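Shown here is a partial selection of chains from the complex, left in place.
By written order: A, B and C. Residues from 1 in each chain.
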Amino acid sequence: MNEKITGKIIQDHNLTKSEYNLIKKILGRIPNILELGIFSVMWSEHCSYKSTKKWLKTLPTKSKKVICGPGENAGIIDIGGKDAIVFKMESHNHPSFIEPYQGAATGVGGIMRDVFTMGARPIANLNSLRFGDPKNRKTKNLLRGVVKGIGDYGNCVGIPTVGGECFFHESYNNNILVNAMCVGLVDKKKIFYSTAKGIGNPVIYVGSKTGRDGIHGATMASAEFTDDSTNNRPQVQVGDPFMEKLLLESCLELMSHDAIIAIQDMGAAGLTSSSFEMASKGNCGVKLFLEKVPCREESMTPYEMMLSETQERMLLIIKPNKKKLTFKVFKKWGLDAVEIGKLTNTGTMELYMKKKLVGSLPIKPLAESAPEYDRPSKKKNEVTTHKKIGKKNLKRTLIKILSSPNHSSKKWIFQQYDSSVMGDTILSSEKSDAAVIRVHGTQKAVAITCDCNPIYCKSNPKIGAEIAVAESWRNLISTGASPIAITDNLNFGNPEKKEIMYEIKQAIKGIKNACEKLDYPVVSGNVSLYNETNKISIMPTPVIGGVGLIEKLENAKGFKMIENANIFLVGKTKGHLELSLFHQMYNVTQGNPPKVDFQKESENGKFVKTLISKTKGVIGCHDLSEGGIGLCLAELCMSNNMGVKINIPKKFQSNPEKWIFGEDQSRYILIIEEKFDMKKFLNKVVDINKIGIVKGTCLEFTNYFEIPVKNLIKLSNKWFNEYLK
Amino acid sequence: MRKKKIISIIIFPGSNCDRDLMIAVEKNLGIKPDLIWHQTRNIKKTDLIFLPGGFSYGDYLRAGIIATKSPAISEVIRLSKKGTPIVGICNGFQILTECNLLEGALLKNSSQLFKCEDVFLKVVSKNKFTSGYKKNEVVSYPIAHSQGNYFVDDQKLKELEDNEQIIFKYTSKEGVINNSFNPNGSKNNIAGIVNKKKNVLGLMPHPERATDNFSSKDGKIFFKSIYEML
Amino acid sequence: MIFRVFINFKPGILDPEAEAIMQTIKNMGNKSIEKIIKGKFFDIYVDDKKDYFKEIERISKNLLSNPVIENFKIIKKN
């Protein structure tokens, strides 16, 4: 314990010289190793957001519907009646690269705890995945492990995994991204927060016994990778979904009694961050008796106990007169709860081991004086040479897109997820733009989606982020939902590099702008930095998770078509091909992403939403994004095993690729009942045109090309099946 | 008016289809089921027992095995001997084979992967659990499991066949039963069986997830048949 | 005292996992491989008060293995 604090120890804790000096100033003395360890995890990028806090503060976080914005375990929105929705997204990138199965599994576990900590029953999981080039020798195993890890965890706990995305690109070769999102349902009057209150109240520990897993996990997640970080073995955390299920049920049961004052999961930085955050929010002190902490291994030190990241653990402050009840409820579920400390009025964290004071830290100063950096940023100087791309065979291009890893069917992935458990999944993967989950026992539903196009973000992080927000908004609209709020997961490289910091700032600016324009606030989120290995950074990947409300379940829309229905295109098509899939298929990867006109976005969205919820005319809807009209129609055909006949407008007949594959924003395809009279609804502000009908067994662009739908299906299922054979 | 019947659902730590099942029973039978905690040593009166799907005890060791050591299962075994109808769905089926109320065993899916999808089933034998279906009718329920690969040795298989104990088989929409419509490697595409006395049914697919307006509705008839048999 | 219980599939039960591993090994270039059998083992630590063999046998039969598909074998370790 009395180890001398050397420069090496400070460095091993990822603390800078000036941070160490600040620690000494706060304490008025030299810290011991336990105290240093605590500072290091509390001040890690992961826990303190020191590089991004300044910018995150600028995000819009309020609206009439927001009950709880960023700052708690998860965000909460009002969906009417007694119901509220709790949601957040979190990354488990580094752990998943080291051990894909456990890393992804524990990522899912962690985000679910963030949600049920607040009193909500999780009702849906989503995940946003980025892997390296499929040809990279690591990719296949990472993909297999991550998908199985996500599936096994959520399936066991019994929460449906209903959607997500999966994208391959060489920039993720050594830094995969595993972002997990969880959505829960809570009674507005029974929300639980993490503010500790009441001097003398017991601090209760429940869940898995503490082991040496993940010690320094939080600092690891904040450190850049070098190849030998694969040797950081003992840090691997193993998930126990069965324990999670027991915690979920027992906590929800205890919450139905009036026993809990504050509750928080032990996530990153385990006992340290949970106890500090709870006490800091409640302006109180804590005394912990560490010998009482249930340990899995012998002779664990206070340092290890405080920094362990063993999964499936919760910390509770309860009413003293409800202690018996608390222990009884946990016992029923086979869990041992232990009182490990008490709240005090000292404002200090006092750590005792067998009656000896082994650490003493001022809580507020430690939490509040966490460093906050305004890191320098600079736009990368890139000479963009615009390669011209000649005439290409349209049919072959579409086939190429459908057989590419990023745009082939993800059935292999989502079949490993139980999407129908809990009985409220109305629409999930490949049946709609967003998952639709019924609000249990009501006629309402929530729509949920997550999105990001890193190709756009790489070229222009601000517009890329705007598009990610707009696309999530559009995905929700397509199902007939009113978009309410988002969570975000900002995945970037090393913020100490000016070019990366520029990307971060620009992306946050983009999110801010889009959210303000669409009245679509940010209620929770996560930042994952240092996603780079051997100086190679990932593409900027700000993933956006959106949630909306469908007031009447029977109005929920997916990709449905019926024979003879009319096909309408909403929104203006200019034929933006730069950075499109069309260009990517021919290895042209330079240019600018399409711009989003938020005025139009908003008008078009409102038009579609009204048409869906106020008329009986809409059968199905699909928003347009990557791959444009061509890919959108192919997906609709495959989902229904039906054909369409499409007429390319005159204006585009000399360059049909612009119309078929252009990626202009703010557009939708509507499948409209044959007899429905659209005329009444046409207005001056929204561009809407009939482009064809549902008919036959082919995807047909009349006078250009056609492909039998059964071939499309075969092509689309091909890539994953062959890759994973 | 018939006398009110009692339906019980056993809940294990890790069960996760108990709520879905409870709702399907309530909606389709008009009966609020009794929820029986796994530690119950005495199940007094019940007209039928369900073992729900999920991951009892985390499915550690082998799916279903640890649940067979619970007090409630001793009761299930006792009552089954007295003729009480027992229905095990998914994890419930796994538990029933592990405690020898049903023949055979459920191995890991041949793909080694969890599989969730809507499948078609053929009702190959009719009995009181399936009285509402026509013989050889094709119905659709979802599956969601990683250990649904039914195994039984050839001699026992013949017995099952001779006694008409095989109830459901995986099939195509058109009723073709072969390997390409077998989602998990199950012997002879078997998806559900009964015991010799025909009062214990186990099946991997989830009829309780096929009773909603937004899914297949084919499970409703399953529950109607159960209502009729009480 | 430690008992080690070995459990593996009865002959005749298809083990696609073992099959897949064998295939992979062959693809990795090893042609001398003839067969792979996969199984699990449990090391059960008990006190030294008496010989628990009979008891371990019972546990192996009733819990650790499924007699429909698996065989078990018990050895005493030091």
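FYI, contacts are C-beta pairs under 8 Å (C-beta built on N, C-alpha and C of every residue); 3 or more make two chains touch, one makes a residue touch a chain.
Quick caveat, the model's predicted, so the values are computed rather than measured.
Shown is a single representative of every chain type; counted across the entire structure file, the complex carries the copy numbers A x1, B x1, C x2.
What we mean here is this: only the chains that are shown with their structure count from here on.
The pair with more inter-chain C-beta contacts, choosing from B-C and A-B, is A-B.
Averaging C-alpha coordinates per chain places the centre of subunit A 41 Å away from that of subunit C.
Centre-to-centre separation between subunit B and subunit C, using Cα means, comes to 30 Å.
Per-chain CA centroids place subunit A at a distance of 36 Å from subunit B. Not a single residue in subunit B touches at least two other chains.
Residues 13-14, 16-17, 19-20, 23-24, 53-55, 57-60, 113-117, 142, 144, 146, 206, 208-209, 212, 214-215 of subunit B are the ones that touch subunit A when the two sit in their complex. Within the complex, the subunit C residues that touch subunit B are 12-14, 16-17, 20, 63-64, 66, 68-69. Residues 148, 151-152, 155-158, 240-243, 245-246, 249, 333-334, 414-423, 426, 438, 553 of subunit A are the ones touching subunit B in the complex.
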